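For reference, the structure I am asking about is given below.
Only a single protein chain was left out; the remaining protein chains are all shown in position.
A and B label the chains in the order they appear, each numbered from 1.
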Amino acid sequence: MLDYKGIMTDYASRKEGIIEAYHAVQKELNYLPKEAIKAAAEAFKIPEKEAYGVATFYSYFSVQPRGKYIIRICESAPCHIAGADEVVEALEQELGIKMGDTTPDLKFTLEFAQCVGQCQETPVITVNGKPYGGVTKDMVPRILAEYK
Amino acid sequence: MVTVTINGQQYQVPEDVTILEACRMNNIDLPTFCYDDDLKLAGSCRMCVVESPGRPLLIAACVTPVFDGLTIETESPAVIRARKTILELLIARHKMECHVCEKNGDCRLQDYCYRYGVAESRFTDGGMLHFPIEDPNPFIERDYDKCIMCTRCVRACEEITVAQAIGVKDRGHHAQISTAFNGKLEDSPCVFCGQCVMVCPVGALTSKVSAAYHGRPSDVDKRVLTTCSYCGTGCTLELNVKDNKVVGVTSNRDENFSPVNKGALCVKGRFGWDFINSSDRLTTPLIKENGEFRPASWEEALNFAAQGLKKIKEEKGADSIAVFTSARITNEENYLAQKLARAALGTNNVDHCARL
Partner (left out) sequence: MAQEMHIVLKNRDKINPLDINDYLAAGGYQSLVKARGMAQEEVIEEVKNSGLRGRGGAGFNTGLKWSFSYNIKSDEKYVICNADEGEPGTYKDRIIFESDPHIVLEGMAICGHAIGSKKGYIYCRGEYPQVVDLLKKAISQAKEKGVLGDFDIEVRMGAGAYVCGEESALIESILGQRGEPRFKPPFPPVSGLNWKPSIVNNVETFANIPAIIHKGAQWFTGIGAKSYPGTKLLSLTGDVKNRVCIEVPTDTTIRDVIFHFGGGMRNNGQFKAVQIGGTSGGFIPESLLDTPIDFDSMRKIGATLGTGAVFVMDQSRDIVDVVTRISKFFEHESCGKCNPCREGVFRCHEIMKKINKGLATEEDLEKIQLLCLVMEQTCLCGCGQAAPSPILTTLKHFQEEYEQKLLPA
């Protein structure tokens, strides 16, 4: 098990560092387990309901387990008109899951994202934060192969 | 003092009040959901919006300070349009079952829909939102299908009781009042004081103890102010009486009536009242004879106890008696009890449950 208490203590020197601490946990696990949120509440001296409220407010955080690689597809207007829907279809088909789901081997999770600020080359997807621009459905297998 | 013009009439008001306070001082009623005299401001329900000529946006009266020369309209067409639309948006997510709701007749949402003639919502594309919850605790009924997200319960929990049991989870229209990990109240720091029930303006939070279809707050015959008998704090509560029976307990938040607790109660005071009508309740003293209890008068019972104590004192000495008193009685009564112990019984063996 990840040393949640240790991570939280590292960040708790700055009393507002909970978001960074959550990022640190997610870097390892891709989600925020209950124990991590409890550890955060304790380290940052805030009520658990608040630590949970923060964890559920931001779309980068998840309180449900997710895959090792989180693929986010931007669905904002510039990516939408550039064919994001086709990329979604290709990803769903290639991975055999629907948007919002995780592959049974816990490798990939598909999520919608809002703008990731790479609009010079649309549509954009990110894999664990790494952006890929101008993605077409034909490029999908190649991108996924990098992570398989 | 500053001069403000409200609905065409000039008023002198203190310079450090909000528009809402200025209106209330002058008996101009503005509708509010999230505002509460005792809680921090939220400014989020937007029901108290007013119009100021020349300003493109409507102003939330509860969070906006007055200034000299301020001119506002509190029921202009734009204001009414805004309030009606907000009400339509709220009833589109509100489970409309007023006929069986404990808050029927005592519900802000109902009152304002009546005031502005909002019978139904046009904004139902997308259907009802549903916030399922199971919480088998014996005291507080939580029905978030009726919640209007005013967050008064969250603030009451934070600021009055400081239990920090509930907050807001998620965001947007998925946002919901919840404990950490969206669990049951009993798994949270909740102490079941019911301050959340007290401040809820709609039927989202109600008392399970009164909620047996036996009389909702709005149709009780009278509210009897009394002092809670559970401890010596002396909180004021209101017994809700219907057909000469107590059907619920509410609290009075006016400090003129409720100087000790200003409406706040604990779990016992707010929810522990249904013994009043219980058939198991003792209504006369009982004396045990030959292994069986029999009813007795107070005079007989007191004499019986006095005889017993006297006998022990004579046979075994005064120090074989100890007096143990309870936090349910007042300081004065506790004083009298120790006086009885020392002066009448002749023992210093005196103790009190609050010391444990």
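We take it that contacts are C-beta pairs under 8 Å (C-beta built on N, C-alpha and C of every residue); 3 or more make two chains touch, one makes a residue touch a chain.
Here the structure is a predicted model, which is why all the values come from computation and not from measurement.
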Missing-chain contact, candidates B:8, B:53, B:69 or B:126, resolves to B:126
Touch criterion as defined above, residue of B:75, B:135, B:170 or B:274 at the omitted chain: B:170
Residue of B:17, B:89, B:133 or B:191 in touch with the missing chain, whole complex considered: B:89
Touch with the omitted chain, as defined above, among B:43, B:189, B:232 or B:272: B:43
Name every residue on chain B in touch with the hidden partner chain. 33, 41-47, 49, 56-58, 60, 63-65, 78, 81-82, 85-86, 89-90, 92-93, 122-123, 125-126, 148-149, 168, 170-175
Logged for chain A, residues touching the omitted partner chain are 15-20, 22-23, 44, 50, 53-54, 57-61, 74-78, 80-82, 112-122, 126, 129
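Note that only the chains that are shown with their structure count from here on.
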On a C-alpha centroid basis, what's the spacing between chain A and chain B, in Å? 42
So in the complex, which bits of chain B are touching chain A? 164-171, 178-182, 188-189
Residues of chain A that touch chain B when the two form their complex: 34, 37, 41, 47-53, 56-57, 63
